[in-house]
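Pasting in a structure now, in structure tokens, and then I'll have a few things to ask.
All protein chains but one are shown at their positions in the complex.
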């Protein structure tokens, strides 16, 4: 029986209303908006009415196909070769523009490989999006384990009561409170090809043997450079989370391990690590979430370049939704991003479930 | 000042019934103690009177007014909690004046009432301290001070002494007794400690599994327990219970005995027994006396003895392997293995129906 004695409906709703209304309006509503908008052709400012387009936006982004090009042959069936002796293939355009293959219309080459005498080509409706998707996953797959384990090492190093340890903890954590925009600009200077500090340091360390690299201007080093800086900036954050996890392990367990004669490695393996299992999952999930949200570093340091080698999902979502005012396109990328994030948090749930 | 009356009061959480129909009438100015083992519902019942828990069924009247649906502040009650619940960010003075501040009392009134409470509880020197600077007993005094300033119609105490150590507990117990005489307000006091119950109460309500087992003055409960539970709950060491056979039955007494007990005649006090059936004989350890061989009603072997100085508690094993505790009010030496014969005044013994036996009827 619900009674008005211990049930305070009016007060309860009054207190919760401002906060809940704001969350509904600015988090929940836009979230459902994103899903709705991804099935329209909505633009930020447009004279034309918005139309429902179904899954077209998703097809536009996710369309993928593999085409096989067979060598061009003469009437005798011999493969044609150019002067350098290379096998001649028909041009991809002949397929993507052909009336015979309407399903490939508008798709462009993403990458290709040789298979026997044929060439296999992966074509995508949106090559830039595909690159952004791959880069984002690459970023997460590298940063999560590296940043997570470096942070754990720092935490273990810091988790000793020696004089002045607080000073070191304070310093290691310092980059976390500095804006990622500031950090990105600073590191642009550090990574600079001519006057960059990194090149200077490497040259000094190798006594001039090192050849300067334009870290952000080179497609093969740009993404790793962004990864390294991101790890540097946030490793202190995760160090603190590891430290909080370490402090939940009862000191008596260490005393018991010491009495049993466990080595330092054994102590870590059988006492520390089992006690950190949930922290480990949390750290990985937080890094993963932060990784999928990668934007400011890219916007400040590379703008997605060079040659789309640092495109990311959020950068693409913003570039379309804001830069090109293509709200529906940006929303579609957002929904895809959310689906990925949701899948990861479900995996986290599964990993930390009560057993 | 007010009387408190519970009529058919029930409480359930979902399908689980916690309080199973309680009727209690508490007179104006009476000190009533709810006592029982943990989980018996005594605290829940008190919180229902305070207005912190819903009453699922039945009515609660305070001062002749049904208050089931009234908020705590409208009921005219004050409560002292087990953890004291004094506000850590306020001084003692602010704590004591809290209810008056909430009621927007004038500065003058607050000052006067705080001073009065401080005088009654002898803590004038503590008024400007913070709770963190106080001992457990002082904190409890602040909590009581906060309760008395508002001059409530009913005081509610929820195990107020159980967080204190033994010595302090006795002091505070006496203090509460003194306060009670001084204020003369209706008080309801919950405890699991039978000493507190026996020493403080005008009447005790013994609860078990959400039901009232017996209501009565302390000595009434001690000498005339209504059932085996009350008999066993009050008194330390607990009453001995012996399984006996009903040998014979007449109007108001039964002849009972077993292989370790010589046949004796015990008053039935109107309880139902059956000739040839089983019964339970209750004898308090204090009523047992050691006697010379051949004159005892009970024959046992000493298993273990504890000398406490003022009394000696002996654990005996009887012929039928049942256990018996005897408490002698002098310092005596017993060795394990000693044979011992005991006797007691059969008028002080109680006969209870055997529960298993009752169910077959």
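Order of writing sets the labels: A and B. Residues in every chain begin at 1.
The rule is simple: a residue touches a chain if its C-beta (ideal position, glycine included) is under 8 Å from a C-beta of that chain, and two chains touch if they have at least 3 such contacts.
Throughout what follows, contacts and distances are computed from a predicted model.
A chain of the complex is left out here; the name its UniProt entry carries, from "NADH-quinone oxidoreductase subunit J", "Serine hydrolase", "N-methylglutamate synthase subunit A" or "Binding-protein-dependent transporter inner membrane component", is "Binding-protein-dependent transporter inner membrane component".
The residue from B:11, B:42, B:150 or B:350 that touches the chain not shown here is B:150.
Touch with the chain omitted from the figure is made, among A:69, A:152, A:226 or A:241, by A:241.
Residue A:345 is the one among A:68, A:115 or A:345 that touches the chain missing from this view.
Seen from chain A, the chain kept out of the figure touches residues 2, 6-9, 11-16, 18-20, 22-31, 33-34, 37, 42, 44, 154, 157, 160, 162, 165-166, 168-183, 185-187, 189-190, 195-197, 200, 203-204, 232, 236-237, 240-241, 243-245, 278-279, 282-283, 286, 289, 292-293, 295-296, 299-300, 314, 317-318, 320-322, 327, 330-331, 334-335, 337-338, 341-342, 345, 352. The chain not shown here touches chain B at positions 47, 50-52, 71-73, 77-79, 81-83, 85-89, 98-99, 101-103, 143, 146, 150.
In this text, only the chains that are shown with their structure count from here on.
Between the Cα centres of chain A and chain B there is a gap of 66 Å.
Put simply, chain B touches chain A in their complex at residues 51-56, 68-71. Per the touch definition, chain A reaches chain B in the complex via residues 1, 3-6.
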